[in-house]
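Omission of a single protein chain aside, the complex is shown with its protein chains in their original locations.
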Amino acid sequence: MADSKDVTLKIDDRDVTVPPGTLVIEAARRMGIEVPSFCYYPGLSLQAACRMCLVEVERAPKLQTACTLVAMPGMVVRTNTEQVHQARKAMLEFLLANHPLDCPVCDKGGECELQDMAFTYGADKSRFAEEKRHRPERKWSEAVYYDAPRCILCFRCVRVCDEGMDVKALGVGQRGSQSVIIPNGEDHLDCEECGMCIDICPVGALTSGTYRYKTRPWEMKYVSTVCAHCSNGCKTTLSVRNNEILRANNRDLSGFNKEFLCVKGRFGFDFTSHPERLKLPLVRRNGHLEPASWEDAIAEASRRLAEVHKASGADSIGFIGSNRTTNEENYLLGRIARASIGTNNLDHHRTADYPSLIAALGEKAAAATVTMTQLYEADAVLLIGDDPTQQNPLVAWQIRAAIRHRGSRLYVINAKSIKLRRKAREFVEVSQGGEAAAVSWLSGSDETLDPGVAESLSALKSALEKENNVVVVFGAELTGAAVRDLVKFGASLPGQTRYMALGDYANSRGASDMGLLPHLLPGYAPLADVKAREKFGKVWGAKLTNKPGLDARGMLAAATSGKLRALYVVGANPVKTFGVNANERLGKLDLLIVHDLFLTETAKLADIVLPAAAAYEKDGSVTNTAGEVQLVRKGGDVMGTRSDFDILRIFSHQLAEHGLGQAIRLRTPEAAFDEIRQSVAGYDLSMAALLLGEAERTSPISTAGGQAKFDAPVGAIFSAHDTLFASGSLGRYCTTILSLPEAGPKTTPEAGAHS
Amino acid sequence: MNLPPQLEAKFQTLENRYPVKRSALIPMLLYAQDQLGYVSDDMIGEIARRLGLNTLQVTETMAYYSMLRRQRAGKYHVQVCTNVSCMLRGGNNLYEFVQKKLEIGHKQTTADGVFSLEEVECLGACTGAPAMQVNYDFYENLTTERATQIFEALEAGRKPGTSAPISGSVKPRHPAEVPVISRLFGVKDSHKLDVYVAHDGYKGMERALKELTPDQVIEEVKKSNLRGRGGAGFPTGMKWSFVPKESAKPKYILCNADESEPGTCKDRPLMEMMPHQLIEGIVIAGRAVGSHQGYIYIRGEYRYVLDIMDGAIAEAYKAGYLGRNILGSGFDFDLVTHTGAGAYECGEESALMESLEGKRGYPRIRPPFPAVVGLYGSPTVINNVETLSSAPEILRRGGEWYAGIGSPKNGGTRLFCISGHVNKPGIYELPMGFSLRQMIEDVAGGMLNGKKLKAVIPGGSSCPLLTADEIDVAMDYDSVAKAGSMLGSGGLVVIDEDTCMVDLARRIMHFYAHESCGWCIPCREGTGWLRKMLDRFHAGGARAEDIPMVSELAKNMLGKTFCPLGDAAAMPIISIAKKWRHEFEQHLSGKCPYKPADVLAAVR
Partner (left out) sequence: MSSILREAGETFVTLAKGFSVTFSNMLRKTVTENYPEEPVHFQDRYRGIHVLHRDENGLEKCVGCFLCAAACPARCIYIEAAENTDAQRISAGERYARVYNIDYSRCIFCGYCVEACPTDAITHGHGFELAPSDINALIYRKEKLLEKGTVRDVASNQLFL
C-alpha cells in the first residue's frame, strides 16, 4: 500500500509511486526500466561521475543524472529519447577511446558491464584515431591485479574499500586523463585482501590473482552455496569447471551478505584441490597408515568399534563432532552415538555459549535473537568481546553499513582496541578477559572494577539507556553466568533488547543445535527430560540413556587415563584444538577413527582415516551463528572422497549388523533434514524458502523451564581467535590465503589453529 | 621527525587553524616542499601522523595538485607560461629560449641542481605576457635580453627585480575608466591599513555593522545589481539571501581567490594593492549572512599575494577591524588565508571546498547547494575576490549609486584584463556595458603592430570566441550572452590575423586536458581525446573527417559533464570549429598556413 508521503512521478509515460527520497534510477529500475550506470552502486556514496544515467527531465535545461536525482512529485522523466540515446552513445565512445581492445584475453570478458553496455548502447565502431594511453599491468598482491588502461575510473573499488570495508587501501593517483587507482603501499596492497574491489569492478581493471586466465565465465557452472569458513553464513557462488572450483564470489547478490565476502569466502576455496587432500581411506597396519578400500576400511572400523563396545561397554566410546559438517551429518553422528552405541560421550569444539543464551532467553529465545539482516536494521549495537573484523567479518560489515546508511550507534566493550573501535560512539577497554566482569557490573552486581573502567562503563550505560531496541553482539568471552547477567542487563534497557552470540565456524551453531553436546539432545532438550529422550528414542529406534556423558576435554583425559577405549572423530582436530601431546597417541585408545580432508595431527594418530568430502562438495544445510539455516550445494567433486553423511549412514548399517542400533534409513541429506524438521525444536522451517536459497531462522525455545542452566564446564567454550587469514586446520590448506603477506609468516602444519 | 623550527611553527599554526585538521594538509605539503624542495616520503608520513590520516590519503591528495612534487626540483624552479595570453605574446618562444639556455626540458633539473624547468598553465600574469615564475617570484613582459639578465642574476646569487604589482595594473588612467574597486591602484603603500582608511576604507563595513541589519545589508547589495564576478554572474544579493538565517552549524564566508582562468588577472592586483578592501568586503558578507568565520582560498602560485594578505589581516586584527567585537559593534569575525597548490578545478566552488577540506579537488554533487551545505557541511557563501571587494563601496555609497554606474541588471564597474595583441595590455576598471570595440580600439590602444583583428575571447578562455565582426557588443552579462558568448571573468584576449586558430584551439584544449580533474568521463576522456586530435591535426596529420568530429566531440561533452569545466572546454572549441572552419580545412594540406611571428623578437 502506498504511504501518504510516497511520491508519484512519471517515467517514460508511466506513473510510479516510490517512497520519498528514492532516486530516479531506483524508481526506474523498480518499473523494469534499465538506466545504465557504472559509478552508481546501491549502498555506496553517490558519484555521478560516469554520466551514463543521463535522462531527460521535463523543465530541466539539460540532461540530469538519474543516480543523483531524487524523485519528486509530478516529475516527468524520459529515459528513451533520441537525446538520451545519443548521450549514452557519446559517453561510451569516450570510455572506449582509451580502453584496450583486449577482451579476448581479459578475465572479465563475457561478464563485463562495459562490454554489455557497449553492445546495448554503444556505437558499432571506434572513431578514436589517436594513440591509446598505455600503462603496464600491476600485481598488487597475490589476490589482486590492476590493469590501468582497462580502468574506467568509476571509483567503486575506492568507495567499497573505504566506506564498506573501512580499510581505505585504495585511492586515486594523478588527475584528469592520467588518473589511476593506487594502492596504499605505493606498488602493493596492504589490506584485508577481501577482494571486494575485484568483484565490484565493472570492467577487467581489477582481477583476481587466483582465477587469472584460467577459463572464461561461460565455461563454468555456478553453484550457490554457503561459505565453509566462519560462522556468519555468507552465500558464495562457486564457479566450477570440470568439478574443480576456480573461484568464489557473490556477484549475484544472493543471501543476506549481498556483495560481501571476506578473504576466506572469496579466496579460501582452494583447500579442496590441495595436493595433500586425502583421497583413499587409510588403515593402520604394522604401525603405519596404509591405503585401503572403502569397503575394508568401513568394515574394519565398525567391527573394531563393536568389539570395543562388547569388551568395555558403551561409555568406553566417545564421539567428537565438527563445527563445519552439515546439520544432517551432525544429527546422524548424534544418533549413532546416542542410539547405535548408547553413550552421551559426545561433544565438539564449542566456540560460543548458544545453550546458555537460549536458556537465559527462555520462551522469548526466537524473538530476542537477531538475524544478520536485523543486525543491519539495528539502531544501536552493543558489541562485547570478539573482534568481528577478523573473526566475524559479515557482522562487522553489517554494523558498518548500519552506521553508514542508517546512522546507527555502536558501543564496544573489549579487552583490545579492535578495528571497529573507530566506528564506536563509546569504547570501554577492559582488562584481558574482563568482559564478563564488566557485564556483571552492568547488570548491577557489586563487582569491583578498575575505577577508570567503571567510569567509562557508566558512561556507556547511560548512553545505552537512551537507546531503544539495542542489539547485543557478544563473543566467546561471555559464557554461562555472564550470559545470564547480560540478559538481565538487557532487560533493564528500554525497548526490546536482542542478542547475537558469535561462534567461530560455518556450523558452530548447527553443531550445538543438533545436540553434539554431552548434556543436550538436539533442539536443546536436556538429557534429563524424559519426554525428549522418549521422542528421540522413538525416532532413532533405541532407548536413550540419561547417564551423563563426557565433554571433549573429559574424553581426551579419559583416553589418556585409559577409561576411554575408542574415539570417533568427525571433521575435527582435537589433538590440536585442545592441546593434547601428539606423541602419546591419545593414551591407551584401542581405536581412533577420524573423518577428515587432510592428515591432521589427530588423523596422524588414527587407526582408521576416512577421506571426507569438503563442505563445497556436498549437499545439506548449515546454521549460522545467528541461527539462520541455509542449504549448501555440491560444487566441486574430488574422486575418492565421500561425504560424512554417506560415511555415517553406511557405518550405521554396519554397526546394525554387529547388533548395535538400527540402520539409518535416511538415504539423502534431504531425507535427514526432513526428519530434523519434524523432530528438532525450532527447525520446522519452510522448505520452499530454503530451496529458493533463502535463509530461514530457527526458533529454538528452551523447554526446560525458566531457571534452567545449560552451563558448560570451565574451559569447554573458547574461541580459536582465527584472523581473516586463518580458519582452523582448514586454513592451513588454503594456499592462496597463506601466500598473502598479511597472513603473516608461513605456518607449518603444526602451527595452525584447530579444525 | 625533527622539523626545522620555522616549519614546525608553521605546522603548528596550520594544525590549529581549521575546525577539521585535514584542512591543513595542502598548505602543510606546500610549505614543507618550499623548505625541502620536494615532499619526501618521510615528510608524507610525518604529515599523515600529525593530521591523523593514512599515507595513502596524503599521497592521493598530493597527486592531484600540480605544484606538489615528490622529486627534488632545482634551487630555482622556473615556470614558463605558454597559455593563450602568453602564447600570443611569444610564450612559446620564451619557453624554447629557456630550454636552450638551461639545456633542460619540461620537468627536468639541471645537473648542478640549480635550475629546474616546467611549462605551466596560466600564471595570472596575462597583462604582462609573456611571463614566468621563478619559485614564487613573477617576471613579466619578458624578452630574451630580460630573461638572460634574470638567469645571470640568479646564477650569480643575486635577486633580480620582480614584477610586482602585476604589469598593466598601474598606469595612467584611461578617461573612460571609473575607478571604484581599483581606486588605490598606484597609490603608494595602498596595501597598508592607514592608507586604505585614509581613502574611506572600512566605512562601508562600519555602516553595515552599526547602522544596518543583516537584511538591510543584503537589500543594499540586491539594489546594487552586483553580480558574481567569478564568471557565472549570479546576483550576489540573492546568493546571500539563500543562506538560512538559523543554523545549528557555523556559517562560513569563503573568498574564491583561486584565480586561474586563462586571460584573467584581476584578483591578483586587488589583493596585492587593496587587501583591506577585500577584508572589509568579507566582513560585510559575514554580517549579511550571520557568519563569523571567513577563509580566503588563494591559488598556490600567488604566494607573495598571500603574504600581503596575511600582513593585512594581521593589521586589521590589531586595529580591531577583525576579531572580537569589531569597532564596538558586538560583531565577531575571524579571517584566515588558505593556499591552493595548483589546480584550476579548485576555482569551481564545490571543488574549492573539497580542496579546503584537504582533499582532492573534486566537485560535489548539487543539490545541496553551498548556501545550505557547503564547507564542512555548513551553510557557506562563496564569492569571488572582485565581488567581495565591490561590497565596501556599495555599502558606503549605496546600492543605487552602484547600480547607476552600470547597465540595467548589471550594476557597477568591473575590472577588464585586456591581453593579447593590443598595444596597451592592462587591467582597466570600466562600467558594465562598456563597448567591446571601444575597449580594444581605444582603451587598450588598438591592435599591436597595426595588424587586423581576427578574434576576441571576451571573458577568459572558457568563453566562445567572437569574430572581428561581432565586437559591437556591450560588455555586460546579458548583452554578451545575447551575442553568443559569456562575459565570464573579464579576461579579454585579443587575437590578430596572423594567429592560427587551430593552434589556438589546440592550446586551449591542452589547458583543459591538463586541468580536468578526471572525475567524470566526458570531461576526462573528451579533453584528452580532443587534445591528441588537435595536436595531430595541427602537426600535419589532418583528415577531412576530423573537422566535423572536433565539434561533435565537444558537443558530446557540452552539458553532460559533472561540473562546468567540461562546458568550459567545449564552448571555445565549438565556436572556433564553427567560425573558423575554413582554417581547419586549410590544414588538410598537411601544413599550417600561419606562421606565428616571433613576437618575442618582433615586439621590442
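By letter and in written order, the chains are A and B; residue numbering begins at 1 in each of them.
In this text, contacts are C-beta pairs under 8 Å (C-beta built on N, C-alpha and C of every residue); 3 or more make two chains touch, one makes a residue touch a chain.
Treat the numbers as computed from the prediction; the structure is a model and nothing was measured.
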Partners of the unshown chain among those that are drawn: A
Selected from A:Gly32, A:Gly74 or A:Pro104 as touching the chain missing from the view: A:Pro104
Which residue of A:Lys10, A:Arg29, A:Lys214 or A:Arg677 touches the chain not shown here: A:Lys214
Chain A residues touching the omitted chain (full complex): 100, 102-105, 109, 137, 212-216, 218-219
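FYI, only the chains that are shown with their structure count from here on.
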Whole-Å separation of chain centres (CA-atom averages), chain A against chain B: 55
For the chain A and chain B complex, residues of the former touching the latter: 46, 48-52, 54, 62-63, 68, 87, 90-91, 93-95, 97-98, 127-131, 133, 152-153, 168-179, 182-184, 186
Residue numbers on chain B that touch chain A, as the complex places them: 54-57, 59-60, 63-64, 343, 360, 365, 513-522, 524-529, 532-533, 536, 543, 545-546, 549, 556, 559-562
